[in-house]
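Below: the structure, in C-alpha cells.
Every protein chain but one is kept in place in this view of the complex.
Which chain is which? They are A and B, in the order written, and residues in each are numbered from 1.
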Amino acid sequence: MAIDYLMPKLAMAMNEGTVNEWLAAEGDYVEQGQLLATVETEKVSYDVESPDAGYLHIVVPAGETVDCDTLLAQFAADEDELQQLQNGAVSPALAAPDVGSVQSPAPKTAAMTVAPGQGRVKASPLARKMAAAAGLELALLVGTGPGGRIVKRDILAAQQSAATAPAAVGDQVLARLPLQGMRKTIATRMTQSLRETAQLSSSWESDIDDLMALRQSFVVREEQLGTRVSFNAFLIKAVVYAIRRVPIANSCLVDDEIVIYDNVNMGIAVSIPGSTAYDSGLMVVVLHNVDRMGVVEIDREMKALIDRVRSGNATAEDLSGSTFTLSSTAGIAPPGLKTTPVLNQPNTALLGPSTPVQRPVVKDGEVLVRTLLPLSFTFDHRILDGEPAARWMSALHECLENPGLMLA
Amino acid sequence: MALTREQMVALYRNLVRADQYNRMMYRRMMQGKLIGFYHPAEGAIAPGVGACTFLNQDDNLSPHHRGHGITHMLSKGIDIKYYLAEHTGKETGCCKGRSAFHFSFPEHKVYMMSGFIGYNFAPVVGWGFAAKRRKQGQVVMNCSGDGSYGQGRAHEAMLMAQNWKLPVIFFCENNGMSIFSTAAEMHPMEDISSLALGFGMPSRIVDGQDVFAIAEASLEAIARARAGEGPTFIEAKTLRFNEHDIGTPDLAGWEERSEEDHAKMREREPMKIATERVLGDGILSQDEIEVMEREVAAEVEAAEAFADASEIARPSVEELLDAVFAPQEI
Partner (left out) sequence: MRTITLIEAIREAYQEELRRDEDVFLVGQDIRGAIFPHTKGLVEEFGPERIVDTPIAESGMYGVAFGAAQEGMRPVCDFMFGGFSYVTFSECSVTTGQYHFLHGSQQPLPLVITAGVGTGQRLANDHAMSIHGTFAHHPGIKVAMPSTPYDAKGMFKAAIRDNNPVVIPWHMGIMMLKGEVPDVDEDYVVPLGVADVKREGSDVTVLANSLQLQHALKVADKLEGELSVEVIDPRSFVPFDMETLLRSLEKTNRLVVVDEDWESGGFAATVSARVMEQGFDLLDAPVIRVTLPNMPVPGGYMEEYVAPNPERIEAAIRAVCA
C-alpha cells in the first residue's frame, strides 16, 4: 500500500511551500533517512530526509509551489505498485481529518427566563412599537416568530388590506372603508363579546337634582380645587359605592376563574376620530384605583388621562387593566335614552348613562318636575345573576339619589 | 561522587532513547504528523537525561521545553507513547487530546507545561514548600533554559527557595540562545549560575554535553536537597544544534548562524561523547550498544504505532464544558 508524502505545515506563517529540488529520481528506491528533496517555506529552506522507504513516485514536480497538506510524492511498496501509481492510480484519501461529523453547538437564542404572565403577549420590541402606532391589539394577532412571537412581518400582514369589495347595495357609493386596523379590531371584539358572554341589559332612571346641587358646591370652588369637577367624577364615586355593596360586579372572568378585584380600575369608553370623515374610533382608557380617590382627584386624573391619550402619550397602563367599564352617551344622545351597551371583555359589568331628562315624578305624595339620569347596566349572567345585579343597581340608584352616601 | 557501572548503563540507555525519540519527533514534524510546534533537542539531549535518571517517582519535575521535555520525562520513567498521542491530538493522550502539546503526568509528579517561558518558577516554590512540609525527602527538579532566567519570577523563586531552604534544584540548561537572541547579548553575566551567588545559593557549572558529568552533579544536588540542606543551582553549558523550533530560521541576533558555528557545535555531539566513554571505560561493548539501539528503536516504533492507531479526540462541546471544573465531593 503506497504511503503518501504531503507538504507539511512547518510554521504558522506557512500556507504553502515549494519543492526546490527533488534529490532522488522518479522510480528510485529511497531508504528511510535518505535525502529526498529541498523544500522551501516562507522563511526557511530544508533538506528533507525521506520519512519512509519505498519506490518514489513524484506527484509535484520541482519548482512548483503548493498549499500545505498537498500530496507531493508517494512511496510504493514494490515495482508493480510503482507502475500503478505512475499510471495514475487513485491515491488514498489524504488531507486533514474530516471534522464535519461533530455537531457544532446550536446557538442559544435569548431564552425568556420569565414565562409571560397572564395576558402578556410575546412580541418583539419592534413589533410592539409598530402595533401601537397602527392601533393594533397584539392580543388579537397571531405570531409567526419563534415560540409564537409576534414579529414585524405579522404586523405588516395585519395591516395589509384584505378588503373584498362589498356587494353593492346602492348604485352610487359614497365611500369604501376597508375593515382594517382599529375598525377591524372593534368589529372583532364586539362580536366576540356578544358571542362569548351571557350579557343582558337593564335600564332605570335616577333622580339627580340633589347630586347636581352637590356638584354645584364643587363647581363654585373651581379655583380652590384646581379643577371644574365633572358630573362623571361623582358618577364614578357612586359606582364605587355600589361595587362595595356588591363586589362581584367588579370582576373579570379569566379562563375558568372569576377574579373579583379589590381595587376599581375604571374603564372609560372614549370616542376618537376615525380614519375618514365617515367613520369613528373607540378606545377604552383606564383610570386605575378610583376607589382610593376623592371626586376632585378622580376628575383631575381622568382629564389628565384623556389628555395623554389624545396627545399620543398613553402608557400601557392607561390602556389596560379595567375591572369595570363606564360608557356614557350623556350630552350626545336624546334625553332619556335607554341603551344596551356591549360588555368590554373581560369585565363582568358595564354602566351606560345617557342624557338626563326632565320628568314629572311623585315625591312624598307630590308631583314634582325632577331631573332624571337614564342608566343602562349590562352584565354577564355567567357571573352575575339577576338578584345581585338588581341589588347593585339599587345601590347605585340609592347613592345617586342620596349623594351623602358617597361618604360611606 | 563517581558513578557506578549500573548507573552509567542506565544513563547511556536513556541517552539512546532521548536521541531516537528526538529524531522521531523531528521526522514526524517534517511529515506534518504532529500538532503544534516542536522545539528540537539535537545536541541538547544530555541535560535532561543526566538530571532526571535518578529521580524517584515522587520527586517533582518541571521539564525544559527543549525537546518538549521528552528527554527529561523518559528519564523519569514516563511512558512517552501517551505524550506522543497527546501531541497528535488523540483521545489516548495524557491530557485527553485537549492540550495540543502541553503535557501533564500528575502520577509522576510532572504537573504541567505552559507556553509562557518561566511559568515553572512560581509552582516549583509551592512544590518545594509541600515537599518540605511532608518531610519525606522529596526533591524538585526544575529544568529550564538560560532565557527563562530573565523572568522576574525566576529571581523570586531563587530568593524564596534559598530563604526557606526548599529542596529545589535550579537546573539551568544554558545553550546560549533564546529563539534568535543570544545570551551573550541579552545577559550581562557570563554564567547564569552567578545569579545564585546573590541569593547565597551554592552552584555548579557542568559540561552539558557530557551526560555523566551532569549526572554526577545532579546526584550531589539531589542528595543535598533530600538531606534538607536546601537548593542548588546547576548550570549545564549545552548547545542547540537546530533552530529554536521547526519552521523558524536558525539565526543569532538577526543573522544566520554560520557553517563554522554549526561545525564547531557538532564536534561536541553528546551521543558520540557518551559512546566513546562507555566503550573506552569498558562499560559496554559495541554489540551491547547495538542491541540497546535496536530495543530502543522498537520502543519508538511501538509508541508511534500506539499514537497512530488511536482515535482523534473529538468530545462534544457539552462534555468539554462539563470538564472545566473539578467535581465537588463534600
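In this section, contacts are C-beta pairs under 8 Å (C-beta built on N, C-alpha and C of every residue); 3 or more make two chains touch, one makes a residue touch a chain.
All values derive from a computational prediction rather than experimental measurement.
Novice: Sort by label and list the shown chains the missing chain touches.
Specialist: Every shown chain touched by the left-out chain: A, B.
Novice: With the missing chain put back, one of A:Ile3, A:Ala24, A:Ala134 or A:Val151 would touch it. Which one?
Specialist: Hidden-chain contact among the options goes to A:Val151.
Novice: Tell me which of B:Ala2, B:Ala263 or B:Val324 is the one touching the absent chain.
Specialist: Per the contact definition at the top, the residue touching the missing chain is B:Val324.
Novice: Just the residue numbers, please: which parts of chain B touch the chain that's not shown?
Specialist: 35-37, 89, 93, 97-102, 114-118, 147-148, 150-152, 178-181, 185-187, 248-249, 251, 253-254, 312-315, 317, 320-321, 323-324
Novice: Against the chain that's been left off, what residues of chain A make contact? List them.
Specialist: 12-13, 15, 42-43, 97, 99, 102-110, 124-129, 145-146, 151-152
Note that only the chains that are shown with their structure count from here on.
Novice: Just curious, how far off is chain B from chain A if you go by their C-alpha centres, in Å?
Specialist: 66
Novice: Could you pull out which chain B residues touch chain A in their complex?
Specialist: Those in contact with chain A are residues 27-32, 243, 246-250, 312, 314, 316-318.
Novice: Going by the contact rule at the top, pick out the chain A residues touching chain B in the complex.
Specialist: Residue positions touching the partner: 5-14, 41, 43-44, 46, 48-49, 51, 68-69, 97, 99, 101-105.
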